[in-house]
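A single protein chain has been omitted from the complex, and every remaining protein chain is retained in its original position.
Moving on, here comes subunit A:
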C-alpha cells in the first residue's frame, strides 16, 4: 500500500484481522517519508509484516519511475530504522527452499540444514553429511520475492504503458466499477507478464496494449486460489490469497483507493489443493 495513504489503506485492509498498533503507524508515517527522501524513490510502498517468533519484520518497498522495474526492499524491526535488503537471486531461492517453519525474527539467525553431499577423496566417492548454514536474511529476501511474483495484485487501469517503454501510474484511474470489481479478470499480477504471450491472437485482439500488459489473476493455478469478497456492505472488494495466506488486496470501487498488504508468517500454503 502506498505510504501516502497509509492510514486509510490500513483501515480498509483491516478486514483480515491484522493491523498495526497506533505506535507503529505513527512510526511508519515518519520513517517512510524519510526513506523516500533518503533513497530518492518516487513511491514507497508499505509491503507488510512477517511474523516471527522473537520479533516481527516490517517490510517496505521503494519504486522508481518505472513501476515494473525491480523494486528495492527494505526491512525494519521497529518501523524506524530501515535496512536495505540485497536483491533476490536464483541461488538464494534454491538455497532457502529447504528451510521450513517459522521465521525467527532475528536477521542474523542461521538455519542449519544437513545435506548429503558427495565428496571425492582421491578415488573414493562417498557421501558425507554436510551442515549448510542458511541466513535468515536470505530467506527473507527470497520469500518476499516469491510473494511478490505470485500474489502482488493491481487493478486493471491503474498502470498504463507508454510507447517509450516505462510504465506509469495512471492518474486518471477512477476505480473499477462494481460489476468489474467482482471479476478476477479485472486484476493483474504486479510483475512482468509471463503468460501474456501464450494468449491466442483472438484474445490479444481484444486487449488494449496500453492497459492490458500484465497477466490477469483469472488463469492462476490452482483455480480458486483467490477468495474475492465484498465487505463493508458492498463498498469494498477484498481479495485474499489462499496460496500465501495473509495477503490481502483491497479496493473501494469507483474510487482510487487500492492496495495490498501481507501480514502473515511467510509460509506458503502447500496444502491448498486439499483445502479447496
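Going forward, a contact is a pair of C-beta atoms (placed from the backbone, for glycine too) under 8 Å apart; a residue touches a chain by one contact, two chains touch by 3 or more; residues count from 1.
Convention: contacts and distances are computed from a predicted model.
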Omitted chain (choose from "Radial spoke head 6 homolog A", "Two-component response regulator ARR11 isoform X1", "Small ribosomal subunit protein uS7m" or "Chaperonin 10-like protein") - UniProt protein name: "Radial spoke head 6 homolog A"
Omitted-chain contact residue, chosen from A:24, A:43 or A:72: A:24
Residue, one of A:29, A:68 or A:242, that touches the chain absent here: A:242
Residue touching the undisplayed chain, where the options are A:90, A:121, A:206 or A:271: A:271
Chain not shown, touching residues in subunit A: 11, 14-24, 51, 53, 78, 100-102, 160, 168, 170-172, 174, 177-179, 210, 224, 227-235, 240, 242, 245, 264-265, 270-271, 274-276
